[in-house]
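First the structure, then my questions, so here it is.
The complex is shown incomplete by one protein chain, all other protein chains being positioned as in the whole.
Presenting subunit A:
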Amino acid sequence: MSTATAPVNAPRRRPPVRPARVLLHIVLGSMALAWLAPLLWAVYAALRPYAETSEKGYVSLPDTLSPDNFTDAFTQSDMTHYFGNTLLIAVPAVLLTLFLSSMVAFYVARFDFRVNLALLLVFTAGNLLPQQVLITPLYRLYLLVDLPGITMSGKLYDSALGLVLIHVAFQSGFCAFVLSNYMRSLPHELTEAALVDGASVWRLYWQITLPLCRPAMAALATLLSIWIYNDFFWALVLISTGENMPITSALNNLSGQYFTDPNLVAAGALLTAIPTLIVYFLLQRQFVSGLTLGANKG
């Protein structure tokens, strides 16, 4: 990130090699290693058979390294099913959040209604509340709403739909705030000219404003995917059937049910992390800018 953006800043000279620099690299290098250590340890444990580690101890040189734990964790626990559940929740949740929050942002940022500030305040503040403040009534509400035939459980509770709704409602607070700031920075002439030419409000939003917001939308989409994928709390409370759980909370169930050895748990946990790692490595820039989109405003 820093190297890529450097040309934008005033050029800073690359200093000659100094002892201080070398020391800095030693410090940063060893810290980075320490930071990766727990993950590397998990990988190492996952690659070793349980029989061997229980005999020789975990801190020992390996006789065999094999991906068996990974394949076992994957097949024994029917992970594809849980990954599928996650997709069923995350994809609609991300798309809907972006769609709805961009509409609110458009309303707030491009027009001069009296309620704008209050509206934005409601959304922004909502996202800052701890989830646990909402959960008790939400849980009751979800048990109350009957949706026969629409969800498997016949209720909002224990359904993918229920999780999608709370993700959308909760995350749109953050996205509306970020997108409204972004839209405010777009030149007004663009939409004003179109408005004078008689374009409808929907066109102003869909055909003019939204395409210009693509960078911010991409950043938010990356961020939301990772957040929603990683969600543990909502799924833990609002889903009761193990079968309906998304992958992260399913893992918690599985570790007690199927996985009898730590090596297998390590493999399972690492498998769960793979999609987010892929997203991160592919879309690093979007992810990081998404995190700082809201944060840099202050």
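The working rule: a contact is a pair of C-beta atoms (placed from the backbone, for glycine too) under 8 Å apart; a residue touches a chain by one contact, two chains touch by 3 or more; residues count from 1.
Convention: contacts and distances are computed from a predicted model.
Visitor: Have a look at "Putative transport system integral membrane protein", "Sugar ABC transporter permease", "Ferredoxin" or "Circularly permuted ATP-grasp type 2 domain-containing protein" and point out the UniProt protein name belonging to the hidden chain.
Guide: The UniProt record for the chain left out of view names it "Sugar ABC transporter permease".
Visitor: Write the list of subunit A residues that the hidden chain touches.
Guide: Within subunit A, the residues that touch the unshown chain are 1-6, 8-10, 12, 14, 21, 24-25, 28-29, 31-33, 35-36, 38-39, 41-42, 45, 53, 57-59, 100-101, 103-104, 106-112, 117, 119-126, 128-141, 143, 165-166, 168-170, 172-173, 176, 178, 181-182, 184-185, 187-188, 191-192, 195-196, 200-202, 205, 215-216, 219, 226, 229-233, 236-237, 248-249, 251-252, 255, 262, 265-266, 268-270, 272-273, 276-277, 279-280, 284-285, 287-289, 291-293, 295-298.
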